[in-house]
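I'd like to ask some things about the structure below.
Apart from one protein chain that is not included, each protein chain of the complex appears where it belongs.
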Amino acid sequence: MAEARQVTATQDRRFQTYQLDEAYDEMFAPDGRPRPQYLTLFNRLLELSPSELEARQQSADLSFLHQGVTFTVYSDARGTERIFPYDLLPRIIAAAEWETIERGLIQRITALNLFLHDIYHQGQILADKVVPREMVYSSKHYRREMRGLDVPHGVYVAITGTDLIRLTDGRFAVLEDNLRVPSGASYMLANRQVMKRIFPGLFSQYGVRPLEFYGQALQNTLAALSPVSSEETTIVLLSPGVYNSAYFEHTFLARQMGIPLVEGRDLAVHDNIVYMRTTAGLRRVNVIYRRIDDDFTDPLVFRRDSMLGVAGLFNAYRSGNITLANAIGTGVADDKAIYAYVPAIIRYYLGEDAILPNIETYQCGEPNERRYVLDNLASLVVKAVGESGGYGMLVGPHSTAEERATFRTLIEANPRNYIAQPTIHLSRAPCFLEGQVEARHVDLRPYILYGKRVTILPGGLTRVALRRGSLVVNSSQGGGSKDTWVLTR
Amino acid sequence: MLYSIRHTTRYQYTSPIVESVTEVRMQPRNTDYQQCSQFRLQVRPQARLFTYNDEQQNTVHHFTQPGIHQQLAIVAESEVLVLPRPGLPAWLPNDSWEAIDAASGQHWDWVAPSNDTAPTEQLQQLANELQVTRNEDPLKLLVALNHRLHRSIAYDSGSTHVDSPIDEALQHRRGVCQDYTHIMLALVRNYLRIPCRYVSGYLFHSRTDTSADGATHAWLDVWLPLLGWVGFDPTNDMLVNERHIEVAVGRDYHDIPPTRGLYKGNAGSEMNVGVRVRMLQGSAEQIENNEDESAEPTTYRSTAQQLQARYAETLAAIQMQQQQ
Partner (left out) sequence: MNAMLSRVADSLYWMSRYLERADHIARQFDVHMTIVTEQAVDAARRRRRRLLTTLVGEEEYAEAENSDYHLSVLLTFDENNPNSIVNCIAAARENARQVREQINSQMWEQINQMYLAVRNQRMDELWSGQLHSFYHTINQEVYRFQGITDARITRDQGWHFVQIGRYLERASETADALNVDFRELYSNALEQDAVDQQTYLDWVGLLRGFAAYEAYSKVYTANVQPRHIVDFLLLNPYFPYSVHFGINRIQSSLQFIGEETETPKSARVYRLGGRLRAMLDYAQVDEIMDSGLGSYLLNIQNQCTQIHQLVYETYIAYSIEDKLKSMQ
């Protein structure tokens, strides 16, 4: 470990516990001085008295509560409302940095969409052995039913939330592609609404690129993918219902777009046409922004016990009468084992090198790489490919010999199911915590919309590990979020 | 051989249902050895029929019946010309195992064990018993396995149902054509690693056949170098010939059930299936046909049907939950 340094630009008490080490710091350069894009915020923080900051924090709390940006804790049987943890200080991204991210994401999502189209049609990339056939066919998200099916406008991934992290050298890298049902956009928007009320002055000083059009952009994207002309398109958001943990987001986004929030039981399929049951009779539906997993969309084709979807939907989809966003079967391309091939996929379809690097990844399915992984378990992070949210993971440096032995057995039994990556240092950003400004690890999830063309929202959800020392940014495990400011040039 | 086939399926529900959605795989395939010259599907209550080819180029018909009904009848009639298959050589070239392994990439789905053909302890036992291992020419091995499997399992039409895992048949060593086929697929995939697929269809029965007449039949295709897909019928201890009429192929039964459907309503269902295969042209002397239309339709109640019954979430049901 490199020696911890202090912030040199100020003696302010609130920065006393701010730690700088080998992890990239979003606010301070290695010499302890603020980076240019943070200078204004830094000076503003020094002007504000501790009580003023506290007052703004409280005002933000209230604002979240009143907006209803809450989640319901059903486990305590009382239906208590809690606000989502968030942090007061914005994460600031300079215009030039953002341009790289934007180009990188457009490149990546274009290639992944081509990949999906290919593997569900001719499978050229498999025949050319760029991606091993069994990696695709053995993925639990590969949907054989999608073979030969032409999705409307050729777009498989209409909405993506790609998880980026910043490496120690300051470059952004892709940690994970979320091509199925990425969530969190509502928190991005809610954060922004609150922050504009809390720091109105800073906004005008900075020139922050706006996000408010997200609802409209999403709606336009979905309308552009409709099988019918966009004026006569009916779009709905299909939710699993009130007991789903992301239900708040479903209601929020439906409201932002001004479209009905439906459940499977609101829909019916007859003669390959999807209808919604309304008090004024059946109304034809053209686009479904579905927030339920593939498995639950159509009990006739997928899980027969699913009550969340609608029987016959897939045949309507096959016949081209309805757009599903995202398409069925996109999960195969965000499989952790496929992830390692993404740079090759980009090169294969676009003839370009990946603008945003991957984290180095070892495939336990490949004998040489498996050997390396088994020899270096103590220094690597091992992940099961089918899992998400931090399950089925071995963090080498924090593991016991016993845990490593367990994983060794697991990997040997089912190598395809495991990948390994070196331990990575997420960058840190300043957070306001109990009167102090401290550095906490962050990642970034920008949202990519793919309708007529690919557009990227300038910003995203910055997730932050609010617990000191923690690397886990998931909200279920003490993670929070903060507003992300992308600056105009 | 030209056949005329009539395949009837009747569902009777214990109480009225609505909004049923059904998929049917009943149209015989066109292959190198078989040509379906006519096909007609009728359903009651009346519905508009839609069709598509699934990823294996099986023809699928589907339809919805939104109104209240308590019966569903599906009648599929076809005329199929089946040509004799060329005889098989006694063995394959020496490098056949290498050729099989080299092709296993493109046949990935046919080599990987599917849900119904995953290895189990009982399968292992049978594999040991029958010595299923790559110790010989692949074709000879398969022919021998087809024969030995037939002798290891007794045909018993009531012993299993459509959703039985292979262990059920393995445990009692009794089963129906579906079990013979799944077990042989499982052995070939897990112990010989040769690509193979489930075939559903009909058999123009002769008196010596083991499998029950009046029902659908199942067997398997195994992919072999130079030969391509070769059909084995372990239920009847024979190679697939011009009495076999092929309807659909898949990884296992659950990829290609003849009917698959869901409905709304609190009702159970009973299914009756009848199959009649008649020869229109061909040499009747060659094949002893038993009297057609005499066989009673097979009646069984599947767990899939019971599952369907549980899919009862009509708005009517919602209304019922809300008491006035």
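Per-chain residue numbering starts at 1, and chain names A and B are given in the order in which the chains are listed.
By definition in this document, a contact is a pair of C-beta atoms (placed from the backbone, for glycine too) under 8 Å apart; a residue touches a chain by one contact, two chains touch by 3 or more.
Bear in mind the structure is a predicted one, so any value in this text is a computation, not a measurement.
K.L.:
Could you tell which one of A:M276, A:I292 or A:A340 touches the chain left off the display?
P.N.:
A:M276
K.L.:
Taking the entire complex into account, which one of A:I119, A:V262 or A:L394 touches the absent chain?
P.N.:
Checking each option in A:I119, A:V262 or A:L394, the one touching the absent chain turns out to be A:V262.
K.L.:
Touching the left-out chain: which of B:E19, B:D54, B:D179 or B:E242?
P.N.:
The one listed residue touching the chain not shown is B:E19.
K.L.:
In the complete complex, the non-displayed chain touches which residues of chain A?
P.N.:
Those residues of chain A that touch the unshown chain are 68, 78-79, 241-242, 251, 254-255, 260-263, 265-266, 268, 270, 275-283.
K.L.:
Could you list which residues of chain B touch the chain missing from the display?
P.N.:
Residue positions of chain B that touch the missing chain: 18-19, 66-68, 314-316, 318-319, 322-324.
We adopt the following convention: only the chains that are shown with their structure count from here on.
K.L.:
Please report how many Å separate the Cα centroid of chain A from that of chain B, as a whole number.
P.N.:
About 43 Å separates the centre of chain A from that of chain B.
K.L.:
What does chain A use to touch chain B in their complex?
P.N.:
Residues 133-134, 137-138, 144-145, 147-148, 265, 268-272, 277, 299-300, 304-305, 307, 311-312, 315, 318-319 of chain A touch chain B in their complex.
K.L.:
Mind listing the chain B positions that touch chain A in their complex?
P.N.:
By the definition above, chain B touches chain A via 19, 21, 23, 48, 50, 52-55, 62, 64, 66, 105-106, 108-109, 112, 260-262, 304, 307-308, 310-311, 313, 315, 318.
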